[in-house]
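Here the structure comes first, spelled out in structure tokens, and everything after it is commentary.
Certain chains of the assembly are absent from this excerpt, and the rest are unmoved.
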Amino acid sequence: MKQPHILCTENDVAEYVILPGDPERVLRVAAYLDKWREIGYSREFRTITGKYKGMPVTVTSTGIGGASTVIALEELIACGAKYFIRIGSAGAVKESIEIGDLIIPTAAVREDGASKMYISENFPAVADLELTNTIINTCRKLKYPYFSGIIRSHDAFYIDDEQDRMRFWNKKNILASDMETAALFTISQLRGVHAASILNNVVKFQGALKESIEEYVETDNIAKEGEKREIILALESFYRFYKEQGKCL
Amino acid sequence: MKQPHILCTENDVAEYVILPGDPERVLRVAAYLDKWREIGYSREFRTITGKYKGMPVTVTSTGIGGASTVIALEELIACGAKYFIRIGSAGAVKESIEIGDLIIPTAAVREDGASKMYISENFPAVADLELTNTIINTCRKLKYPYFSGIIRSHDAFYIDDEQDRMRFWNKKNILASDMETAALFTISQLRGVHAASILNNVVKFQGALKESIEEYVETDNIAKEGEKREIILALESFYRFYKEQGKCL
Amino acid sequence: MKQPHILCTENDVAEYVILPGDPERVLRVAAYLDKWREIGYSREFRTITGKYKGMPVTVTSTGIGGASTVIALEELIACGAKYFIRIGSAGAVKESIEIGDLIIPTAAVREDGASKMYISENFPAVADLELTNTIINTCRKLKYPYFSGIIRSHDAFYIDDEQDRMRFWNKKNILASDMETAALFTISQLRGVHAASILNNVVKFQGALKESIEEYVETDNIAKEGEKREIILALESFYRFYKEQGKCL
Amino acid sequence: MKQPHILCTENDVAEYVILPGDPERVLRVAAYLDKWREIGYSREFRTITGKYKGMPVTVTSTGIGGASTVIALEELIACGAKYFIRIGSAGAVKESIEIGDLIIPTAAVREDGASKMYISENFPAVADLELTNTIINTCRKLKYPYFSGIIRSHDAFYIDDEQDRMRFWNKKNILASDMETAALFTISQLRGVHAASILNNVVKFQGALKESIEEYVETDNIAKEGEKREIILALESFYRFYKEQGKCL
């Protein structure tokens, strides 16, 4: 059956799926694949399937926010996907994280709405341990600097008390903010699939948000380097994981 | 200043904005405009600006979910937009609503996360009265059948207790479900701008969700007619509103 | 069957009901009727039924607070009532609203307890669209100045942080506070009946509450004029509505 | 200063106040006083002040619900009142409580809205220990059968799941339901005044609510005897308390 939003069937989707937020980033991942074809592109959901060093891999964009991310995730699971690595953008909540630095979340504060539709807030949005370990080990091998720890995932950053919230979470050892990781982690744990996340920092902590994003959009060489790294890291991590666990898949 | 996500400036955006969820639907609205140009297309946010019967109008896609919708809304407000009509898809929660029927919400249950980032749940997600009146009056004039009343906006429909939730809301006089209206209404009220919503029903109540959506996707002549009607209704309503209120704008 | 609190039966109650809070105000409404008789008066519930320009109308006082208001509403519905206009007092939350100004709420923040007994807080306390439109149009015709928008309904104003709460809601575009409208709107929507509200401002924003109310009680010529206007507006709106929709009732 | 709702000043109000819900019951209390005069009667608030066996006592009706009860309470405290006994009606939540039986609550479940405006739900709505002891001891001396324990105070009983809620609380050792005691106890504890409650059961557990109330209203000899007893018990308890503590007041 073709899934209603991602427009894929079981035959189209690999067990390994990379989840960027941005449909454009799907193509930037494709550039690293041996070969690939576009399966579907509807709304914010663009899906390609291809091979990386011989390993089958699918790339699906989730759009912004937990609501669209969860649609993609559920439909990919329905097509047989089992391992997910999100590659997304984040805003730092810690002073020492620079633009282009990678963040590998171990868990996320659930300030989003989608995960709460599934389960009470006291359930932990925690990354898959083995997949996250593989990412961290691969990251070290690639010699990319990174931060690992707890992030927060929310549904809005243009709120009036944004600065207060950021300062609050800064004191609670939170590394960064994004809008998709908590939903990805929560629903993956409930569904028994394996999810991890790699974030590229595009906003400095305490920098003016809009200006920072704009600056990033316009003069984003460093941030683009960060995105390139998160793509390579995701592909290489999956490949390492695939080689180690490939027989049972 | 160019807004970071929608990539528009104050010069690009009209006071009247139509908000489909789907970037493709932006082009289907464009087909009804006298002339138009694309301002920006990044992620799920595609923006065109043009004229309808001489009235300046902008069309921006919001993507799925309150989180991305609110980003579009806030950045459009920053560009000077004042009036918003969402044109989206809905799933019926009432037995008598058929595929392709229009729903004009007066208010929405806030089961989403984005609106809760802004204000406590007891704040009502209510449509702009005058804009909604104009839509209803225009709809009657166009002789499109419609339903008006309270809908619900949520962040996930692949949850395990989806059927129970639908039955619950059916007993509470809720007409339909969507994923964007509550956030649109709530933040518009807080920001002092004017928002209404027109929904095209694409899933029958108690129909199997995924099959229904798929059926809609594949054999959707009736649903496509509904979408055509919501586009015409939005444009004509704005035009009527524009002519009546044009002097003070 | 005689209802236990309002002491009315189906024969006693018209489809159109005006709901003041104060039993005394029932008599001040009666002064505008062609003829009337008292049906019941127990506790805070005084009910009269009569005619206004030939239209059958009932007036029932609700007492202060959502809890007693909902008892009156449910028992009136059980007697066949279908349309409700509350006429009550409010305290302004917006600087520009003067004593005696009318406020026509489109929806209400649910800070009360009674509406929460019925349904979760995310359900919108929204006025009936058509009835509210009729009131606004009638108000314009009567040339009474008015404000229309969102109010808040609460259960206590002698709380220690009252001033902080008022300042908070002032920043959120709330017009005024009362204690009954949210419960009236919420339960009417759930029961499928039609309710609107007209409020007469009796306290300036940031004025000392107790002194203002006292001032109002003692030197209330302007406020009394406001009350007179809300009575006329409610009766005239119902009459207009009755003439337009009368055949189907 | 004259209080805005109860229309009393410090000179009008005794330290001992009896709080019926119903303005009519104020007069039924008056029948037991040596002499009395009406101080104010506005909305649901009727206040008389008089003497019982030489002890100054005030009687103020609160209306139905925590919202109006708290207004009366706060304004009476502002007039110097220090001791409060509510005399009200209740519906049994325990099988063995008959019509006309007295219930003396030690504490109340806070299902109301007014008390939550003041303080978080985890604060206990507990009766004044000494006043409640005096009532229980006086009740024993008067040989009135009574029940003592925890009740619940709510804001609505015409809700759809009323029977389920009653069965739930029945299993949790709750004696009865009323609509005012929790707010009275909570705000009295916060303000440092002393409040107790005496309830007269007017509805059997698992009896049909509306029919039971109606039956009570029409054929209420037993319930009227219960009301008579709660009046005598309140007055005698205050008198006993007054004699024991009179010197320090």
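Just so it is clear, A, B, C and D label the chains in written order, and each chain counts residues from 1 on its own.
Everything that follows uses one rule, which is that contacts are C-beta pairs under 8 Å (C-beta built on N, C-alpha and C of every residue); 3 or more make two chains touch, one makes a residue touch a chain.
Model, not experiment: these values are computed from the prediction.
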Copy count for the complete homomeric assembly [4 present here] = 6
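Everything that follows uses one rule, which is that only the chains that are shown with their structure count from here on.
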Number of hops, subunit B to subunit D, where each hop joins two touching chains | 2
With centres defined as the mean of C-alpha atoms, identify the chain lying farthest from subunit A.
-> D
Averaging only over C-alpha atoms, locate the centres of subunit A and subunit C and give their separation in whole Å.
-> 51
If you look at subunit B, which of its residues touch at least two other chains?
-> 111
Pairwise touch network: line, ring, star, complete, or other = line
Interchain pairs in contact, sorted by label | A-B, B-C, C-D
Report the residues of subunit B in contact with subunit A in the complex, numbered from low to high.
-> 1-5, 7, 21-24, 42-44, 63-68, 70-71, 74, 111-114, 116-118, 154-156, 158-160, 179, 210, 213-214, 216-217
Where on subunit C is subunit B touching in the complex?
-> 106-111, 119-126, 129, 132-133, 136, 148, 150, 172-173, 189-190, 192
